[in-house]
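Here's the structure we're looking at; comments come further down.
Removed from the display is one protein chain of the complex; every other protein chain stays in position.
And now, chain A:
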Amino acid sequence: MDGKGKITVRCKDLCKTFYAKNRKQDEENEVIRNLNLEVRENEFLVLFGPGQCGKTTILNLMAGLVEPTSGEIEVNGKKVDGPSKDRGMVYQTTALFPWMSVMKNVSFGPRMQGVKKAEWKKRAQYYIDLVGLTGFEDSYPVKLSGGMQQRVGIARAYCNDPDVIFMDEPFGHLDAQTRYLMEEEIEKICSKEKRTVIFVTNNVEEAIYLADRIVVLTDMPTTVKKEYMIEIPRPRDYTSKQFLSLREEITQCVEISGTFEEAGHGDE
């Protein structure tokens, strides 16, 4: 928030090109080009960009699920070279295990680390309470609504006590009403449980409502277009003047960057 503090995640000249072998020709798909990004400790960073830019790919790169073509990612000074339990992820679609109860889903991380039962139960219960699912410990994911399922996903990521949590459009599949509710909820959670969060979205309001800082991305090949520090005091009001003018500004920024990129492609 204050622009100082330790840097948790650092991306240096990050590039990613996917190569797909088709029947006759090799296809190249340049998704990310020279992305530089620094995320401070306990910062809520929103990656905001047009629909099909490589937002998810950036998260997958940082999570270590995908290897960069060139460039480097460091988390807490250590180079990322594969997935790790220090980096949690909340997914776009519900990624809960349908054969496990809420309690078992949330405690998955600690259980896999061999934490003692009394301990993981306590920890999981704390996060289940935190996301407001008290009383649903023994329910199975199919019985829960979309919003509740995402709460479980969030609790699961937190319960493993990671240094960074990546959230990949976690509310993208929810209806508008639930979405507002979840945005409030996540803000509450984040103020109680300070963590470095990198949140991906294509919804301006969501971005402004949640972010300490918004990084606007360009179309593919994706790179940083512009950054906004959001200094509106929390909890934020969707209809305040500051909010609306910022919304206008960021929307325009994305639209302009979109057209520029397309024009650039035409010339090549």
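Following the convention adopted for this analysis, a residue touches a chain if its C-beta (ideal position, glycine included) is under 8 Å from a C-beta of that chain, and two chains touch if they have at least 3 such contacts; residues count from 1.
By our rule, contacts and distances are computed from a predicted model.
Enquirer: What does the UniProt entry say the missing chain is called, choosing from "ABC transporter permease", "NADH-quinone oxidoreductase subunit N", "Sulfurtransferase-like selenium metabolism protein YedF" or "Bifunctional protein PyrR"?
Expert: So, among "ABC transporter permease", "NADH-quinone oxidoreductase subunit N", "Sulfurtransferase-like selenium metabolism protein YedF" or "Bifunctional protein PyrR", the name matching the hidden chain's UniProt entry is "ABC transporter permease".
Enquirer: Return the single residue from A:17, A:34, A:76 or A:93 that touches the missing chain.
Expert: If we include the chain that is not displayed, A:93 is the one touching it.
Enquirer: Out of A:113, A:145, A:191 or A:252, which residue would touch the omitted chain in the full complex?
Expert: A:113
Enquirer: Residues of chain A in contact with the chain that isn't shown?
Expert: 60, 63-65, 83-85, 87-89, 91, 93, 95, 97-99, 108-109, 112-113, 140, 160
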